[in-house]
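All protein chains but one are shown at their positions in the complex.
For subunit A:
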Amino acid sequence: MGRYVLRRLLQMIPVFVGATLLIFLMVNVMGDPIAGLCGERRCDPATAAQLQREFGLDEPVRQQYLTYMGNVFTGDFGTAFNGQEVTELMSTAFPVTVRLTLIALLFEIVIGVTLGVITGLGRGRPVDTGVLLVTLVVISVPTFVTGLLLQLLLGVKWGWIRPSVSSEAPFDELILPGLVLASVSLAYVTRLTRTSIAENRRSDYVRTAVAKGLPRHRVVVRHLLRTSLIPVVTFIGADIGFLMGGAIVTERIFNIHGVGYQLYQGILRQNTQTVVGFVTVLVLVFLIANLVVDLLYAVLDPRIRYV
């Protein structure tokens, strides 16, 4: 087990380097960062040259990358053009997004799995057909439509919630944004669980559990659900990264100052340091979430051994 984790951690290094290099190059291709800084007007050449020297942009890209990575390992993600430290931006943005992600995950697991079990057990019943239809609608309608619609109805028309989230973004204000963020994944989790449950409920060991005289809820929870959760856990693990990095739309709609918001601002202003810094952290989140999922398999399924 320890050796497996170590090997996986070592494997992360090339993935991490590759991913960050790609982002770095892409951001460089995006255009001249100095031009973005000056806004609509053309930059004064002298100022531009001075800024380029100051930020090290006159050096070759390879050198820039090495310098940047060197700084990252000492915890220095650089400074945004407005003078704010990127780490400072992160320290305000990540807690907000983590809260949002947690709420979204909670919705996915609790509602998604519950609906999946109910529909999987009652396949073909009206409940099943209804839920399937709803999930299909949720999957096919883009998040910004659901988000704006709910914001309009619950926030503006009926006034149940505040339409936009305050800058502290406490948990209770994040409930609706969390639900909107989770909606598509929630629908997928429901469908995954449903299929998995429906497939496994006819399996021999479930029949054995019934033949042993175990009550229905015990058969379902102990014997059926545990097997059926493996594909769901895979999906949710991969989804953590998406929820954290992909909240751009949701965070824009509800004016949440999280990772998505900062990334959006960074891209809009061509702020290399912010974009690369945030994405680097997100890459790490993805990698670690995947490792945790792989380790969770062994907890769920004792046949999986790590060597």
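Please note the rule applied: a residue touches a chain if its C-beta (ideal position, glycine included) is under 8 Å from a C-beta of that chain, and two chains touch if they have at least 3 such contacts; residues count from 1.
Simple rule for what comes next: contacts and distances are computed from a predicted model.
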item	value
Chain left out of the displayed complex - its UniProt protein name, from "Na(+)/H(+) antiporter subunit B", "Peptide/nickel transport system ATP-binding protein", "Lrp/AsnC family transcriptional regulator" or "Tetratricopeptide repeat-containing protein"	"Peptide/nickel transport system ATP-binding protein"
Identified contact with the non-displayed chain, of A:L132, A:V210 or A:L295	A:V210
Touching the absent chain when the full complex is considered, from A:P60, A:P126 or A:P302	A:P302
Residues in subunit A touching the chain absent from view	203-205, 207-216, 222-223, 226-227, 300-303
